[in-house]
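Showing chain A:
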Amino acid sequence: MEQVIDIISWICLLGGALVVLIGGIGLVRFPDLFTRIHAASLADSGGAILVIVGCMLQAGLTLAGVKLAAILLFLLFTSPTAGYALAHSAITAKDDGLDVDIESD
Partner candidate 1 sequence: MLAAQYPVLPVIVPLLSAPIAALMPNRSLAWIMASLVSALVFATAVALTVIVSAQGMISYEVGGWPAPYGIEVRVDSFSVVMLLVISGASTLALISGKASIDAQIPSDRQPLFFAAWLLALAAYSGIAVAGDAFNIFVFMEISSLAGYVLIANGPDRRALPATFKYLVMGTIGASFYLIGVGLAYMMTGTLNIADLHARLGDVPYLRPILLSAAFVTIGLAVKAAVFPLHVWMPNAYARAPSAVAVFLSACSTKAAVYVMLRFDFMIFGGAFAHHDVQFSTVLMSLALLGMLIGSAVAIYERDVKRMLGYSSVGQIGYILLGASMISLGGVSAGVIHMFNHAMIKGGLFLAMGALVLRLGGGTLDDLKGAGRTMPWTMGAFVLLGLSLIGMPLTAGFISKWYLVQAALDLGTLGIVLIAAILISSLMAVVYIWRVVEVAYFQSPQAGASKHQEAPLMMLVPLWAVVLANVYFGLDPSIPVDLATNAANILLEHAK
Partner candidate 2 sequence: MIIVFSLFLLTMMVVVALAVVETRNLFAAAMLTGIFSFLMAANFFVLDAADVALTEAAVGAGVATVFFLGAIALSSEHEHSASRKFGLALLAVASTAVVILLGTMEFPILGDGSAPVHQHVAPWYLEKTPELIHVPNVVTAVLASFRGYDTLGEVFVVLTAAIGVLSLLGFPRNNSEENAVNDGLSHQKILHIVGKLLIPLIILFGLYVQFHGDFGPGGGFQAGTIIAAALILYALLSGGDRARRQMPPRLLFGMACLGAFIYAGVGGTTLLLGGNLLDYSVLSHDPVHGQHLGIMLIEFGVGLAVASVMLTIYHAFAGHEHR
Partner candidate 3 sequence: MEILGLYNYWVFAILLLIGLYAVITKPNFTKKLIGLNIFQAAIFLLYISMDKVDGGTAPIIPHGAAKDIIYSNPVPQVLILTAIVVGISTTALGLALVVRIREAYGTIEEDKVISMDRDQ
C-alpha cells in the first residue's frame, strides 16, 4: 500500500514539474500577452496543484499535510484571480490605447 502511494506521489511530482516546465517554455515562446498569461496560469494552477498533491501524499495525515492542504486551497483561490487581474488590466490598457503587445521588445 505504502509503495503504491509513493509511486502515485512521484507521478504527481514529476507530472507537476513537467507542467511547470511546459508552462515556462510557453511563457517564453508564445507571441502575445494573452497567450503568455495562458501559459503562466497553466504552470501556476496545474503544476502547483500536482506538486502539492504529490507532497501531501508524501506527508500523509500529519500537521504538514494539513498545512499543504491549506496552501493548495489558497493557490486555488489566488492564481486564477491573478491571471484574471492581469488579463483584465491588459484589456483596460489596450482600450486606453496602450501597446500591450510584447512582441516588439
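Basis for inclusion: all candidates are chains of the complex that A comes from, given by their letters.
One rule holds in what follows: contacts are C-beta pairs under 8 Å (C-beta built on N, C-alpha and C of every residue); 3 or more make two chains touch, one makes a residue touch a chain; residues count from 1.
Since we're looking at a predicted model, the values are computed, not measured.
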Legend entry - Selected neighbour of chain A [touch, this complex] from 1, 2 or 3: 2
Inset, instruction - Flag every residue of chain A that touches candidate 2 in the complex, lowest number first. - result: 74, 77-78, 81, 84-85, 88
